[in-house]
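First, the structure itself, so that you have it in front of you.
Every protein chain of the complex appears in place save one, which is left out.
Chains: A, B and C, in written order; residue numbering restarts at 1 for each.
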Amino acid sequence: MSDTPRLDWPSRRDPPPDWRRGAAAVAALSFDVDAETPILAVDERYATHLSTMSHQAYGPRVGIPRILELLARLEVRSTFFFPGATVERWPDALSAVLEAGHEVALHSHRHVPLVQLSPDEQRADLERGLAALAAHGVTPAGYRAPLWQQTRYTLDLLAEYGIRWDSSLMDDDRPYVIDPGAGRPALAELPVHWSLDDWEQYAFVPEPDIGQNIELPRKVLELWTGELEAMRATGSLCLICCHPFLTGRPSRLRNVERFVEFARGLGDVELLTCGEVAARVLDDPAPS
Amino acid sequence: MSDTPRLDWPSRRDPPPDWRRGAAAVAALSFDVDAETPILAVDERYATHLSTMSHQAYGPRVGIPRILELLARLEVRSTFFFPGATVERWPDALSAVLEAGHEVALHSHRHVPLVQLSPDEQRADLERGLAALAAHGVTPAGYRAPLWQQTRYTLDLLAEYGIRWDSSLMDDDRPYVIDPGAGRPALAELPVHWSLDDWEQYAFVPEPDIGQNIELPRKVLELWTGELEAMRATGSLCLICCHPFLTGRPSRLRNVERFVEFARGLGDVELLTCGEVAARVLDDPAPS
Amino acid sequence: MSDTPRLDWPSRRDPPPDWRRGAAAVAALSFDVDAETPILAVDERYATHLSTMSHQAYGPRVGIPRILELLARLEVRSTFFFPGATVERWPDALSAVLEAGHEVALHSHRHVPLVQLSPDEQRADLERGLAALAAHGVTPAGYRAPLWQQTRYTLDLLAEYGIRWDSSLMDDDRPYVIDPGAGRPALAELPVHWSLDDWEQYAFVPEPDIGQNIELPRKVLELWTGELEAMRATGSLCLICCHPFLTGRPSRLRNVERFVEFARGLGDVELLTCGEVAARVLDDPAPS
Partner (left out) sequence: MSDTPRLDWPSRRDPPPDWRRGAAAVAALSFDVDAETPILAVDERYATHLSTMSHQAYGPRVGIPRILELLARLEVRSTFFFPGATVERWPDALSAVLEAGHEVALHSHRHVPLVQLSPDEQRADLERGLAALAAHGVTPAGYRAPLWQQTRYTLDLLAEYGIRWDSSLMDDDRPYVIDPGAGRPALAELPVHWSLDDWEQYAFVPEPDIGQNIELPRKVLELWTGELEAMRATGSLCLICCHPFLTGRPSRLRNVERFVEFARGLGDVELLTCGEVAARVLDDPAPS
């Protein structure tokens, strides 16, 4: 029987103690604009499955405009994670998000889980994603890995390419600082969790298998508000992750509005973008 | 790393602005009379699985008469999608639907996902399905793909064979016009969505794997009414999709009645057949 | 493209019109005493998985005594379906059920889905199951197929071996008469449905895959009572199927009590054993 493997954790440290600026908890809304990428990352032959592609296209085509309209009405700034391939296929979606004044971060290029890529492939995917955003004048400060599945090497790469924060790990519900070492700059980590993601509750297509449940919006809202409410006792970051092709549907989008109203009604919760949280964690100047 | 594939979207345009005729949203009930076809499309050896076949036969045998009785009592016209093979096995179900004055549309011949078929096989399946309906004097104006899984070529075929509207895509929740090009006539698209389908909530047999959940009718009703309620703000089409072998069961059929009552109680929702919606979208004369 | 297969339905006819004797609906409780059989039918190597075997043994060891005590307190007679292999491993469970005055029916010998067996293997399994019951003086009038998966040939066999009724098909929710033909005696069919079965709601072990959901007893009770309530309008048979290793657990067993109370509270529902229903359907003398 072999020894159990050692784990190669990056060095981490706590954020400045006042990162919440007196709030009991901090909430942030994020939108992963996956569009077709998670399906094509499984197999590119799905490009000819018109119905499935249309299911994904709902996100940039219908979901994004409605989400932007809602956030404008609520006066909430949010963070949108774009795969590079989505930027190439749906440039208008990126433009609309930028014009509305939201933060844009990178969500890889092709939405292939990084654990399936060699180091060179990871580097190439990151470079392509950055190039796709750069073509629209965007230099992202933040990154989120596809399926929240990255490796130790991903953090090194992010630091090397000037990314300031990541949002893909789950070993805390409070943000923290990662020191990748070897002289690379520190990264802020903004942890996520599956229970605050809309994917596990709503995602269904006949193939490939991306999920089997279609749950009630009411259930999803209770997952979100229940966690935020409890996080006021733990001083945590309640980072909601939505997908426009899922949460953009009419009754599901209401959850975003109700969550914001719930958070504001608590009176001691601050709503920030991911970049604003990261700046506090790194003691950087606030992003414009 | 290869380039990401380009997507071959058909040309689409908006429907006439008054397609809702002043209603806040439009609702439509549709019934896919699959009977044995989705099981036999996986493997024809299931024809000898008498219990599984009996599970599917509940639809035409028991579900259809009860649905027709309910729709008559509610004075609602609806659209029934028949696979050609169902027409051949259960001709009385088709006759009963026609006699009750509902709309009949085509749902392929064998309920094999079109993405698994070559272009020639798609054409043959369409021709056989049309022939099965023609044998009963029916020339369908509408079509729905099995499992809502079609290709770009399907739309060309539908236009070539005189189909006026399709209901298989998901990139919007408002109907729109598709121009297949090459001189083919325009098609109306009436989008569907998994959250308004009874299959994902109710379908279970030991094999093949057609689903693993058996949810409460109350949950399903909330999915439907919640979406319709929210669609009044987006001016959408709430297109409910039921299967007689699933929703024909006593407590599930109550949902159809409650949904109609809910829609009528809103006061600003119109209940139409799919064909009536399509005629408005294409600016055609209303179907008789 | 081949022709679609023809289905070999047995001849069926309606029961006598007064089979409900004036009740709006009829309810029946049934218990499938599977114990280890469904697991060992997948692979006999699970016999060495002590924990999994213990999960199944809960049924005859703890579930059966509690169920019998509850039914005695409620003064309800019920039908218990025993696989022959359960009788051989847990003879005391059969004795207790018989002493309590309930009906015993056969549930195959080894709980192998009959669709996996050749005709000769089906016959051998039936004979062994009958022999296992005969060793305890029981000649069953009724039968239920494992996983409700039987073939056309199963019905011939049942008639040949003197079985009077079957409870494995799903093409109705009212009992009916099957005429197997070839001079064989008629059978009563008492249809079942997955939504009235506790298995899909509760069954979970790490392996083999027998289910993935553990639902609330409250959900299950609503499935049962909702269906019974609606079946009063359709004049149906609400045939509940429980497994002692699942429903025998304390909070789940409460559902049986609440269902009986609900049925009695309706005032127009009769509670019968399966055999009593079958006798009415066949116009046989009532079973003792």
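What we mean here is this: a contact is a pair of C-beta atoms (placed from the backbone, for glycine too) under 8 Å apart; a residue touches a chain by one contact, two chains touch by 3 or more.
The structure presented is a predicted model; accordingly, all values stated were derived computationally and were not measured.
S.K.: Since one chain is left out of the picture, which of the remaining chains does it touch in the full complex?
M.R.: A, C
S.K.: Which candidate, A:E75, A:E99 or A:D171, sits in contact with the chain we can't see?
M.R.: A:D171
S.K.: Tell me which residue among C:H49, C:R152, C:R232 or C:R264 touches the hidden chain in the full complex.
M.R.: Looking across C:H49, C:R152, C:R232 or C:R264, the contact with the absent chain belongs to C:H49.
S.K.: What chain C residues would touch the chain not displayed?
M.R.: Residue positions of chain C that touch the missing chain: 36-37, 40, 44, 47-55, 57-58, 61-62, 66, 85, 88-89, 110, 121, 124-125, 128, 202, 204-206, 212-214, 216-218, 249-251, 253-254.
S.K.: Counting contacts across the full complex, list the positions on chain A that touch the omitted chain.
M.R.: Residues in contact with the chain left out: 1-2, 4-9, 113, 115, 145, 147-152, 154-155, 168-173, 191, 193-195, 200-201, 211-213, 219, 222-223, 226-227, 229-231, 233-234, 236.
Everything below uses one rule, namely that only the chains that are shown with their structure count from here on.
S.K.: Count how many hops through touching chains it takes, at the least, to reach chain C starting from chain A.
M.R.: Tracing touching chains, the least step count from chain A to chain C comes to 2.
S.K.: For the sequence-identical pair chain A and chain B, what is the superposition rotation angle on Cα atoms, to the nearest 5 degrees?
M.R.: My answer is 90 degrees for the C-alpha fit.
S.K.: Could you classify the chain B-chain C contact as same or different, where same means more than half of all interface residue numbers appear on both copies?
M.R.: Different; most numbers are used by only one of chain B and chain C.
S.K.: So what's the Cα centroid distance for chain A and chain C, whole Å?
M.R.: 49
S.K.: Provide the list of chain B residues touching at least two other chains, using ranges where the numbers run on.
M.R.: 212-213 - these are the residues of chain B that touch more than one other chain.
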